[in-house]
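Every protein chain of the complex appears in place save one, which is left out.
Note that the chains are named A, B and C in the order they appear, and that numbering of residues resets to 1 at the start of each chain.
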Amino acid sequence: MMLPWLILVPLMGGALAWAVQRAGGTAVRGVALAALAVDLALVLAVWSKALPAAGGWLADFARPWIPSLGIGLHLGLDGLSLVLILLTLVLGILAVGASWTEIGDRVGFFHFNLLWTLGGIVGVFLALDLVLFFLLWELMLVPMFFLIALWGHEDRMRAAIKFFLFTQGGGLLMLVAILALGVLAAPSAGLRRFDYFALIGHAPGGVTGWLLMLGFFLAFAVKLPAVPLHTWLPDAHTEAPTAGSVVLAGLLLKTGAYGLLRFAVPLFPAQSHAFAPVAMALGVAGILYGGMLAFAQDDAKRLVAYTSVSHLGFVLLGIYADNRLALQGVVMQMLAHGLSTGGLFMVVGAVQERLHTRDLDRLGGLWASMPRLSAAGLVLALASLGLPGLGNFVGEFLVLLGSWAAAPAFAAIGALGLVVSVVYALTLVQRTFHGPARAAAADFSFGHLAVMAVMVAGLVWFGLYPQPVFDLAGPSLGAVAGTAAP
Amino acid sequence: MGVLAALIPVLPLLGFLMLFLAGARLGARGIAVVGVGSVGIAAGMALGLTAWFLASPVPVEVSAWTWMTVDGFAPRIGFRLDALSLIMVLVVTVIGVLIHLYSAEFMAGDEGYARYFASMNLFVAAMLVLVLAADLLLLYLGWEGVGLCSYLLIGFWYRDPANGRAARKAFIVTRIGDTAFAIGLLLLFTHLDTTDIQALMGRAQGQWPAGAPLAVAAAALLLGGAIGKSAQLPLQTWLPDAMAGPTPVSALIHAATMVTAGIYLIARTHALFDLAPAVRDAVGAIGAATLVLAAFSALSQTDLKRILAYSTISQIGYMVLALGVGAWASAIFHLMTHAFFKALLFLAAGVVIQRLHEEHDIFRMGGLRQRLPLVFWAFLIGASSLAALPLVTAGFYSKDLILWRAWSAGPFGRALWAAGILGTFLTGLYIFRAVFVVFLGPVRTPPRGGIGPAVAVPLVVLSVLALIGGFVETPDFFGGVPALTDFLAPVFPGPPPPGDPGGEAAASIFAALVALAGVFAAYVAYCRRPAMVATILRHPAAEAMRRCWAAGWGFDWLYDRLLVRPLVATARAGRADVIDAGFDALAAFCRQSHAMLSRWQTGQVRWYAAWIGAGTILTVAISVLA
Amino acid sequence: MTAVPPEAAVLLACLLFTLGLAGVLARRNLVFILMALEIMLNAAGLVFVAAGARWGQADGQVLFIVVLTLAAAEVAVGLALVLRIHRQAATLDADAASRLRG
Partner (left out) sequence: MTGGDLTALLPFLVMGVAVPAVTLAAAFRRPALAASLAALGTVLAFAALWPAAGVVPRQVTPLLMIDGYALYFAGLMLAATLAVLLLSLGYLHRRPEPREAHSLLLLLAAFGAMAVAASDHFASFILGLETLSVALLGLIAYAHGRERPIEAGLKYLILAGFSSAILLFGIALLYLRCGSLSFAGIAFALGRAGSDPAILLAFALVIAGIGFKLSLVPFHMWAPDVYQGASAPVAGFIAVVSKGAVFALLLRLAHDTPLASGPGATVIQAIAVATILAGNLLALLQDNFKRLLAYSSIAHFGYLLLAVLAGGVLGAEAAAYYLAAYAVMTLGAFGVITQLSAGQAGDDIEQLSAYRGLMWRRPWLAAVLVLMLFALAGMPLTMGFFAKLTVLMAGIHGGWWPAVGALVAGSVIGLFYYLRVIALMAAGRPVEAVPEPTRWAGALVLAMLTGVLVWLGMAPAPLMALIRRATLGG
């Protein structure tokens, strides 16, 4: 019964935040924080009351919605969704905190969009009816579009539209695949259903099955993003305001990975199995290509954006390696990337807010005037390069370990990403924080520092004792693992 | 008692956390107390642990917690204290505390004082984790941790971009080796189902016959990690540049401890290398080649720290050579003595450089014997030990053992031995070149300031160690105390080498003579007839040779042309993301289509009617033809 | 009275239709275009009459009357428009009325 509220609370909070706009920015932010905190409490309440059922499902909610089309309101929570929803809400709260001073105009509408995006993302992680999933998948795009288009930087309109077009293009292919799957899996039109459990195991064979699988894969690969469908990402991430970049990198990309884990692979096990080498090759290509481009950028946000391409390459590699090691690595990589890259965007965003530039040629030597900001940036960059002891290492190592078992060649080439990541992460550190002081501004405030502390603490926790996450996500991954392992 | 072993790394870690989080509020004195104190307590505990271990030499293991458990992959946060790790812990903590003490004075007044001690403490913690780790993955954590600290400290003076470049170079080049190490880990776990080092070695010996391809691959990959960290061919290029960091850093990280982690890794996993003879031979060859090439480079440097840097590469080459002939204990022995005398040399050099206003060029130094007597004696002792002057220095015993073991390892060993002998001559030559030029002759730059106790004490203690540290293991013809070998025997089991006291004595005498010849040559060339070198160098071929050596045999040049520039150029050229051009083309196609279709909307009614007519005909045609 | 074979009527209608079509496309004067339209409509009417005759039904004639009415209404409105155009633009050139485009 609680599950719809998990989606509705942010949506209502967003509307309320907009409504209290006249009362000033603090009221708006307070409402937004409160809504997310309530949502977080709700999640924890659901979790604490849940009795793990078969397959690791902790909670379930099903109501008819449009019976004539076979579409229902079906939400379900398992360990995988739970982990990702927790990440969503925590990052959401941090994003509200990080944009405390950055956003000055239309504060209410900004938080409306932010909370609606978060609500859509939570919904995506819960939806078990494929049409509902698609609906929520699209829903989160619209407020995100506004976040980029209204509060973004110089080239925001183009970036926002590009982001929308790419995601929507992939999404429509997925819609076609969803509908076709529902149509083909039903014995008769009257029995057509888009429920996850009704469709699982009903993938058609032959060319049709392949095309449908590709429909799903493309949608998620755009969102992930997988090379060569990634080109929306650098623009969107670069132009978005800080909170937008944090949500984009930290959460929106994860919906792609979640989609692959929850839908693309389990719905089409045989095709995914055969497709695995291609997907893994794309993952490896993403690791190296994203890293190489990250290194070459002169725009700090763009650099961080490309690192996402590289990091999510590991995710793709791991998903299609498809054994427990790799999948647990994928989950960890998602969480750690959410924190580390989200944090880096906050750092770069703070730099931009203070110095009004992201141009690495005009930055440098920030350590002298902003040691706290720089130290935070350094730690996050280290996480990004996969330093053992921080979460990203656990994720990447497990992915590599799992993919080594599946395909040693891909794992070995993917491991070169460890070298590439050092190159770009240290380039970022050097060109921003080190070198002769070219610019100076006020250091992090206490609030910002607290946000960073949460991020770093999370990364250290994931890096040194990730077991709780693994225990939580394990049962859900059990259902995925082995369905497509080569 | 074993808990103590686990606690040793925790102390510097706590020191790091205090300095990192509250460094600014502690004040200079507080920073020094925390920084030095944390390592000092760790050193004290290490000494206590040694006493206890000597009483009952049984390895202990402590598990803090299981890092993660996924599908059989269950690395532990666990520590193992045995003879090998104990020696390493001692080296790290004792030399560590001395260098921390030295730094308290040496770095005083630097704006990054807290940052410096934080990084140093973190380094010590990571290094202790590295040597104490019972699990290969935890070892990897320490391994990367020390790499990080090395990066942070090389680039400590971050305002100069050159320092940043050197720091990144160090991290990136070692990371290449680390990646090999990581892949080795993947391979080992995948085939042996554990990452616990003891279990891993046991299973490797149980499952793989000698020369098994998997064993060879695993050993080769681990070797990759080791040569990266220990600056051996072909990944040695980062170490000379790493001298950009503060000198105590060079002493601790880039001479005494971190760079020898590769030696430790191979020694720790020696069972694997025993299964891969080909890789072991490669190890020996790499060591021999590195020691000779680096010695030539050391000979042609003018920067005091770079001389020492190349010397470090060369000396680690000796250790690697020892590993290559299976003389595990002698490698560790040399690791230990090298830590003493090389740290000593760096600390002394640090004082020299600081007193001469950051002057690095030895030819602008001179006559410092009278001005800085303590430093002179310390440097001289260090140099003697490095040059392996017979009987009175620690370096003599360790190096001699390596050469003897190489000699007795068959024909391939003899070749390695020859390289070692050549190296011995060169070592004496290059280090005494530095001694004579810097401390004798006329005063070229007057030194300023004196030496406080915090600098003096480490110099004295290390001088003593550099002299007497070799007596833990003396050859048969000179006392015959195999204390270290015996101590390490449980870690490195195997038959004792065939005793041949006569041969060993002869070899020792020969090596000693060669070393002395090197020193004499330096004396001739740089004290008696300084013009001689200049005369030789006037020959273009000699000058070209000198330049080649000075530039580290052109490895940097080669890598720059072969790898760095093409990769950077490719990356910069493709910066705008060529793939995006494809999507741009699609968009352009849509725009073109729009333009074309728009042009057809002429607004002329007859044209529209014509289209309706044409459409009708088309419709008819399709329906009739379909 | 000999019945006209429907084929002949249809042939004639086709001819008329094509003629009208060509007229619409070829003439620039609005009045001529309207006349050409009438011809096309009447071609359709002719087929209706012929078909009605073929099936012996009144429907064909009825439809013909409908078509005639329709044509008349169209011409009436059309001429009114042409008048307004003439008053405003002083031309009856159909091609001149092409401000709306793109």
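Assume a residue touches a chain if its C-beta (ideal position, glycine included) is under 8 Å from a C-beta of that chain, and two chains touch if they have at least 3 such contacts.
This structure is a prediction, so every number in the text was calculated from the model and none was measured.
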Visible contact partners (per top-of-document touch definition) of the missing chain: A, B, C
From A:180, A:200, A:416 or A:454, residue that would touch the chain that is not displayed: A:180
Which of A:66, A:278 or A:409 contacts the chain that the document leaves out: A:66
Positions on subunit A contacted by the hidden chain, ascending: 65-69, 105-106, 131, 135-136, 138-139, 141-142, 145-146, 149-150, 157, 160-161, 164-165, 168-169, 172-173, 175-176, 179-180, 182-183, 189
Absent-chain interface as seen on subunit B, which is shown: 590-591, 593-595, 597-598, 600-601, 603, 605, 607-609, 611-612, 614-616, 618-620, 622-624, 626
On subunit C, residues whose C-beta touches the chain left out of the figure: 6, 10, 13, 17, 20, 24, 30, 33-34, 37, 40-41, 43-45, 47-48, 50-52, 54-55, 57, 59-60, 62-63, 66-67, 70, 73-74, 77-78, 81-82, 84-85, 88-89, 94, 97-102
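By our rule, only the chains that are shown with their structure count from here on.
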Chain contact graph, described as a line, ring, star, complete graph or other shape: line
Mean-CA-position distance for subunit C and subunit A (Å): 64
Subunit B and subunit C: spacing of chain centres that average the CA atoms, whole Å: 96
Of all residues in subunit C, those that touch subunit B in their complex: 21, 24-25, 28, 33, 94-95, 97-102
Residues of subunit B touching subunit A in the complex: 20, 65-71, 73, 77, 137, 140-141, 143-145, 148, 151, 155, 158-161, 164-165, 167-168, 171-172, 175-176, 178-179, 182-183, 186-187, 189-190, 567-568, 570-572, 574-575, 577, 579-580, 582-583
Residue ranges of subunit A touching subunit B (in the complex, touch as defined): 227-228, 230-231, 234, 292-293, 295-298, 323-325, 328, 365, 367-368, 375, 382, 387-389, 393-394, 397-398, 400-401, 404-405, 408, 411-412, 415-416, 418-419, 422-423, 426-427, 430, 433-437, 464-467, 470
